[in-house]
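Only a single protein chain was left out; the remaining protein chains are all shown in position.
A and B label the chains in the order they appear, each numbered from 1.
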Amino acid sequence: MNVMHCPHCGTTNRVGSNFCNRCGVNLNSDERTVGATSSPSPIAPLPTSRTRQPDVGKWPDAEPNEAGERAEFPVEEEQAANAPANNSPSSVSPTATTTRRLVAGIEGLLDPLQIANEGSDQPETLALPVTAEPFAMSMEQVRRIRGLLTNDPVLLDRPGTVNYQPPNRLHLPWLMILLTLAVALPILLDLFGPIGAPVQWPGVAEAHTLIDTLPADTTALVIWAYDAATAGEMDLLALPLVSHLLARGIQPMVVSQLPGGPAMAQRLFDRATAGLLADDGVQLPADRALAIQAGYLPGGAALLSWVAQDPATALTRHVPASATDFLRTDVALARPALTIVVAAQAEAVQQWLEQGQPLQYTPTLAFTSAGADPILRPYLASGQLSGLVSGFDGAFAYQQLRTIKLAVAEEALLNRHLALQNWGHFAVLLLLLLGNLAAWGRGGTRG
Amino acid sequence: MDSVSLALLGQDWALWIAFLFSLLLCTLLAGNYAPAKFAQYLLVGVSLGYLGVLLVQHVLRPRLFTPLWEAPLGQWRLWLGLLLGLLLWVAAAGQLWLRPRPGVPSSNRRQNSHTFLQSIGVIPTALMLGVSVSAVLLGLLQGSLWPQFWSTSVAESLVSVLVLLLTTAALLHWTMPTSQLTADQPVYQPWWLQQLLVWWGGLGKRALWFAAGVIFARLLAAHLSLLIARFQFLLLTFQKSWLWQVADRIWQLLVGWA
Partner (left out) sequence: MILPPRFIANYLTLLIAASCFILIALDRSGVLPAVHTIVVILYEWLLLLASFALLLGIVHLLITHLHRIQQGQRDWTYSLVLVTACSAVLVAGLIQPSGVTSPTVEWIFNALIAPGQATLYALFFFFMAAAAYHYLRVTQPAGRWMLAGALLVLVAQMPASRTVLPAVYDEWVGWLLQVPVMATVRGAILGSTLSLLLLGLRFILGRSRL
């Protein structure tokens, strides 16, 4: 293939191209005429196009060769027109227009500017840092340009220093030691004094009543939206819930959109089942699976619509026991009578309420982290949520409403947790007091 | 305590590895030094591997590979799905290896190949984005905006009036803060309307600050629960160690001697 090189950036272009693919310069410019000198350019061979005249000039910053001459570049027509004595006779077009332009050579960004001086015949050139091969920049130049484009601009007309205050440090060793002692010492020294009782927030009783009044052998869809990161709190909530569901004979169908969700769900179900089996007063169904583990569902909130409309096709079995062992080939799943979202974040509940609930028309309960509680209150008030159980206090209050108690060890763990919450809250209140005293001590300025 | 920690307390090797690993991560409190970095990179590595196994064995195998293997004919939906997935991978490979680098000249052939691969990656990407964005938008309308708007506007009692007032105040401040309200007032607007808007927006601002405090308090309780669970695991594990047993024996001797 015949190629030609752009006189500005050196990119190869097809013969016959009108404009350079890279820098856009007009390759067929008839205004381009021969420059002052006729030395061949060391940059790249410049084969002529069908109409273009090869022009030569000098790169101002190019390294001089052995003869002391600098590398050459194409010059504009006025230079050629104003220096007729230096023109090479073979390259001057007798019909070239000689328009005088104030600024020339600006087709490429890195080309040196030629400013036509009104009084002189020869245009001046600005010494710009251009390498002999303009299309290949050195690493230092790349770094400089990158720095210009990414750094904050300097305001030259306001050279004064900016009154910048860095944000407060969140890494306070004394605070970490105080909090560690507040939680660790009671565990080590068995300081579980008067516990008190947690508050019963609105929504807990409604959730308990709804599950308690469901008929046995119904299915409940459980969206498991927490993993090991938040299991320290969420397992406190999920254990009484799962224990309640299994004891009532309700079959949970568990699906998770978090990778660690199915594993945590399985472990919690094993723990709840072990606790119920140890209780002689509870009879678990033997003719079917206690729960259906539908596993992990990647793809985001949009797939919740599919789960709501058609769970039998949307879900598959988490444990691939055999190649054809899919949920959809099992006995057709009964439509769930209830949906429970067990979530560490409010967004997971909101996603179900937006994607799934409008299509399924079943009641929805939320068992969430304490932090998600205030954000979900509007949904409880509007009736989209039929019940809301949140935090360690919600877990305790929910368990208090149940007639079947958890295993003794589990109850002891819950009570210990309440006692440690007291110590932790006391430490936080002390911190708030210290922070305000520090602010007053410094005259109300930033601490 | 969470279920995993409870299960670990009955094991040997796994328990001590979990204990040491947790301690390494706790060194983050001192700073991001070598032990914490090592633990973080190790956690990311095993988590990525776990995710990979989950996707291949528990999502793609039962939903795609096994049905195609067992009954390849008549599964045009799955064949198309597989094709779309491969297109995504091919486009990504083009982006990784054929993308033009700054300062490095690239041939026309390379540029053309890159452009072509980018183009074929459009279809799977557009599908993913289109379905997700559409479902989210429609869900926002159906599941959040309309029910929340309707439950605010049905106002009969004094409490409902308070709810309406605070909801609109918070919405006003959320969409147009007070400073913007005062700065962009049109000239013809009467002063009392301007004052009313400023007061209303100010009420919303303070209500939002108050609500933020309430949310913060609940978040503190949530994270305190996580910390308690972790400390219980670490300290109960430590109490099983020989170091604790030696220290306990020494303490018993001192107490008995005293």
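Definition applied: contacts are C-beta pairs under 8 Å (C-beta built on N, C-alpha and C of every residue); 3 or more make two chains touch, one makes a residue touch a chain.
Remember, it's a predicted structure, so these values are computed and weren't measured experimentally.
The missing chain, though absent from the view, touches A, B when the full complex is examined.
Of the candidate positions A:I211, A:A263, A:L276 or A:I340, contact with the hidden chain is made by A:A263.
Seen from subunit B, the chain kept out of the figure touches residues 2, 4-5, 7-8, 11, 13-14, 17-19, 21-22, 25-26, 28-29, 37-39, 41-60, 63-64, 77-78, 80-82, 84-85, 88-89, 92, 96, 115-116, 118-119, 122-138, 140-142, 144-145, 148-149, 152, 159, 162-172, 174-175, 204, 206-214, 216-221, 223-224, 226-227, 229-230, 233. Across the interface with the omitted chain, subunit A contributes residues 168-172, 175-176, 179, 194-202, 227-232, 260, 262-264, 266, 297-300, 302-303, 305-306, 309-310, 313-314, 318-320, 358-359, 370, 373-375, 377-378, 380-381, 391, 393, 418-419, 421-422, 425-429, 431-432, 434-436, 439-440, 444-445, 447.
Operating definition for what follows: only the chains that are shown with their structure count from here on.
Residue ranges on subunit B touching subunit A, taken from their complex, read 1-4, 6-7, 29, 31, 47, 50-51, 54-55, 57-59, 61-63, 66, 69-70, 102-103, 105, 108, 131-132, 134-136, 139-140, 142-144, 147-148, 150-151, 211, 214-215, 218-232, 235-236. Those residues of subunit A whose C-beta lies close enough to touch subunit B in the complex are 11-12, 21, 135-137, 142, 171, 176, 179-180, 183-184, 187-188, 228, 230-233, 235-236, 259-260, 262, 264, 267-268, 270-271, 295-296, 298-302, 305, 316-318, 320, 323-324, 326, 350-351, 353-355, 357-358, 369-375, 378-379, 381-384, 390-393, 413, 416-417, 420-421, 424-425, 428.
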